[in-house]
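Below: one structure in structure tokens.
A single protein chain has been omitted from the complex, and every remaining protein chain is retained in its original position.
We just call them A and B in the order they show up, numbering each chain from 1.
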Amino acid sequence: MEILVYGTINSVSLALMGLGFAMVYGISRVPNFAHGALYIVCGFVTWTLFHKIGLPYFISIILSLCVNGVLGILMYRFVLIRVRGMNISEIIASYAIGLAILEGFRFGGFRGMTYTLPVFMEGSLMIGSVPVDFHRLIMMVIGILLVAGLWVFTHHTRIGLALQGMAQDERAALMLGIDSDFMAMLAMGFGAVLAGVAATLILPLGNIVVESGYHVLIMSIAVCIVGGLGSWTGAFFAAFIIGYAQILTVVFIGSHFQMVVALLAIILTLILKPSGLFGQQKELEERV
Amino acid sequence: MSTQESRKERINRGIKVRSDGLYALMSWRELSYLTLPRFIMIAGMLSLPFLMPDMYWQRVISIVCIYAILALSFDFLAHYVGLVSLGGAFFIGTGGYIAGILNSYFSIPPFLTVPLAAIIGGIFCTLMLLPCLPLKGVYFAIVTLMYPLFMARVIEAFDIFGGTDGLVGIDSFSSSFAEQYFVIGMVLIFLFGLRRFVTTDRGLIFTAIMDNDQAVKASGIDITRYKALAVFIASAMGCMAGACLTHIYMWSGISQFALDFSILPIAATVIGGSGTLVGPILGCLILVPVSELLRDFGTLRIVFYASILVGFILFKSGGIMEFGQRKYEQFERWTKI
Partner (left out) sequence: MTDPILKMNGLSKRFGGVKALKDVSFDVFPGDVLGIIGPNGSGKTTIVNCITGFIKPTSGKVFFRGKDITGRPPHKIADMGVTRTFQVMRPYYSLPAYKNLVIPLFSPRAKRTGGWRGGGNLGNRQTIAIDILEDIGFERDSYIPFKKTSTLPTGYLKRLELARCLALKPEIIICDEVFSGLSMSEIASMVPLIERLQDEGITIVMIEHRLRELFQVANRVMVLNFGEKLIEGTPLDVMADKKVKEAYFGSEEVEEVMTYA
């Protein structure tokens, strides 16, 4: 029972972390290695607005999500657009931006255990024999709503469909009058907002520390690779696989191995089936 | 009102045209035109230990060289074989730990552990990366980025080789003089060795694999073998650097798998000029000392070199070498059109 409950919670939080990365890669083919940094940015901005400026919690969250979105858009507009299509430059550039942001925060004094955000709702609930606090439940509900919302958005709205079209074939989308750079910029913004959403949902459960930026990046890459780069439904299911695998290792082997499992998942997936568990088969393009 | 427009014209220097390719050298002047940059490079590197004022900066020289070897191996893999490995730390860490283990468990002296670490580490890294060799582009980059993290976590989780404390009390080189000249010599040997190697027929195959691996296969060549060879060369270099690092700091630990060792060589390569092999070394000569100067600012130096990296990728993707080479080989003048 414990495994089931915590496994699900862990999986949803992994899915939240991975969604933004999967979305950006799926639409614009830019591996956004600054994803972890965006996550942390949102945490610290919310903290500053809430504790230093004294805005209400809800408003500071909304504001910091906006900040994140704008940051993502700016990052695309001024940096990534110039290296678009050069895979390695994309990785290096976005990773360098992320590194600069994260280490900048560390330098700026954001370190240690002092930075926490309040949970949405105090108290806890018993599911079977396992106590679960309300915040985790809210996180799960919002997480699942978010995935459902994303699905509706991409399948039933104009922009969503345009994004999907671009994800499938950018040139064809261009010919149909879809501005691919604008769409990629939007995707980047959305991805940043999603990272922010993940941050506001997950960070109240612990401290805001710079290290978790790297952790989030690795986990989101793990989720996306296992699910198949570019497919966010795949990422969602992969989150459950990795999530349960991690909880199982914690219970049966030891918490030290939690990260080993995630990294092993990435390496094994790439070696055995590089297109991921749910990715489309691209026999000729990726290996052979 | 000036409606006159100009454009910049670039013309190869006559001496460059004559001495290019055919090597029909007519005079000492032409000979020196070709050899001067190389000579300055070698002499400069060799005289560095004398130019540095104190122990601290001499130590920095060794670190520069270690990063330079790593950057060389990155440049070779990325721009001559087409395998972009973000796992410099994997090589450093493996080499470092092997040297550490050999020295502290079997008390083998440094001058033996370094070559041993290079060979054993090279084989180990190649075997580990062997299943990933069919991967391309982003996929290979991500998997190599994960390896050092994985190794660090494995060592931490199993608590082997000293666990989080690392291996301590490892012998240093016999003298700082030996240490510096050893690493400097290694940089120069690897630099000129690789430059020669990539232009041989065998080296051309690597370039061909980078351009188009399908056609190489259709030519009846087993590309996995050649990729493995390339990875062995690169990882042996990286492991040797790691072994030197271990002996310089007399310590090997998990932080040798840190991302620093993956990102700085890449930054140096981009800044110096990717695909030139000399560029990465220049980049290290600039980046490492600057980041040492900024040591007091703590992590700000990472911010600093990350931003330089982004700047270079965006605006000067050719790097310093391309710029310098152009100035050395071509006239530039404004002409009216």
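Operating definition for what follows: a residue touches a chain if its C-beta (ideal position, glycine included) is under 8 Å from a C-beta of that chain, and two chains touch if they have at least 3 such contacts.
Every value quoted in this text rests on a predicted model; they were computed, and no experiment measured them.
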Missing-chain contact, candidates B:Ile205, B:Ala230 or B:Ile313, resolves to B:Ile205
Pick out which of B:Ile98, B:Val216 or B:Ile248 touches the chain that's been left out of the picture.
-> B:Val216
Residues on chain B that touch the omitted chain in the whole complex?
-> 201-202, 204-205, 207-208, 210-212, 214-223
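We adopt the following convention: only the chains that are shown with their structure count from here on.
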Whole-Å separation of chain centres (CA-atom averages), chain A against chain B = 33
For chain B, which residues count as touching chain A in their complex?
-> 78, 84, 86, 131-132, 134-139, 141-143, 146-147, 149-150, 153-154, 156-157, 214, 259, 263, 266-267, 270, 297-300, 302-303, 306-307, 309-310, 313-314, 317
The answer for chain A against chain B in the complex is residues 31, 79, 82-83, 87-89, 91-93, 95-97, 99-100, 103-104, 106-107, 214, 218, 221, 225, 229, 254, 256-257, 259-260, 263-264, 266-267, 270-271, 274, 286-288
